[in-house]
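One protein chain omitted, others in place.
Let's look at chain A:
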Amino acid sequence: MHVQTISINPVDRLLSKGLQNLWYPVCPSDFVQDKPVSLRRFGYKIALWRDAAGQVHALEDHCPHRGAPLSQGVILGDRLACPYHGVEVRCDGTVTKVPGSPGCKLEGARAALDFHVHEAHGAIFLFNSDTHVDAPPAFRMPEELTSPEYSNFLCYAEWRTDYRYAIDNVMDPMHGTFLHKQSHSMADGDSKATFQVRETDLGFVFEKAGQRGVNFDWTEWGETDMHWMRLEIPYPKTGGPGGNFAIIACVTPISPELCAVFFWRCRRVQGWMRDTWRFLYRNRLEARHWTVLEQDRVMMEQMELDANERENLYQHDIGLVRLRRRLRRLAEEQLEGSGAA
């Protein structure tokens, strides 16, 4: 059984829901089709829907009248009609119609919380803010996703753990040598290593000193108004020409004990090599990657939720120590900015 400690520290409270003013992927694109859907993400329940042109919109799934779920209502293009008393809310949060009391004060009020939406790389991203944001910061992802020289597949999963365990797991390359010892791609490499941290323009790289391209040897933390991680893992010879594959990872909190993980598996391949890799990925590589990822999931889900309150860290853990400190710093800044600290 997980034991949930109720934290009253505002930094911990903010971090447990997820930092604000960031883009987060919330689900694969095909989760939102012709009906509204309701998703819990970063402390909110959110209604998402597509208008007739296929554009996705997102509002807090809470009708400004009396809080009924807007996601149970009807799509009217860029508006939703609440199923309870028919109030219509536009995608920018404005109540456009109160059928039961025309002309009342609620009509015309921007009474619902809206989220900016960006659809890319097979996923839907929302900008997390607790107030209306006129224009969100630019959406930027690493070149493995944006450059036509690369090809990618998204793997999406939900893990029953606090999102920070999933992040720590990616910032801990050394687990590859042990947890994934029997895997198709991580059997090689020294099981003892010294790590170092190297600053980058967007964050930092945590890497094994003196080992590259053998195993899961480095991982990068990046901040571009979105938090992402990047790493590379070599393919065995059977993976064919095209070299390592890269993973771009994002983790989005759902609740204190559930998170959404997004792993884009990318490879720099073109022409027949690209198509052959994509064929092999569908035919068999996806299943092998899944087996490895399941080892991570099972391990994460077996960690007690307060396991990270009693640790004895050593040199291999400086990457995640560094990251935890960074996230706390960002949370403190966010609280100071909102005047709540």
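Basically, contacts are C-beta pairs under 8 Å (C-beta built on N, C-alpha and C of every residue); 3 or more make two chains touch, one makes a residue touch a chain; residues count from 1.
What we mean here is this: contacts and distances are computed from a predicted model.
**Student:** Consult the UniProt record of the chain that does not appear here and report its protein name from "Menaquinol:cytochrome c reductase iron-sulfur subunit", "Phenylacetate-coenzyme A ligase", "Recombinase-like domain-containing protein" or "OmpA family protein".
**Tutor:** "Recombinase-like domain-containing protein"
**Student:** Residue by residue, what part of chain A touches the chain that was omitted?
**Tutor:** 28, 153-160, 236-241, 255, 257-258, 271-272, 274-284, 286-287, 290, 297
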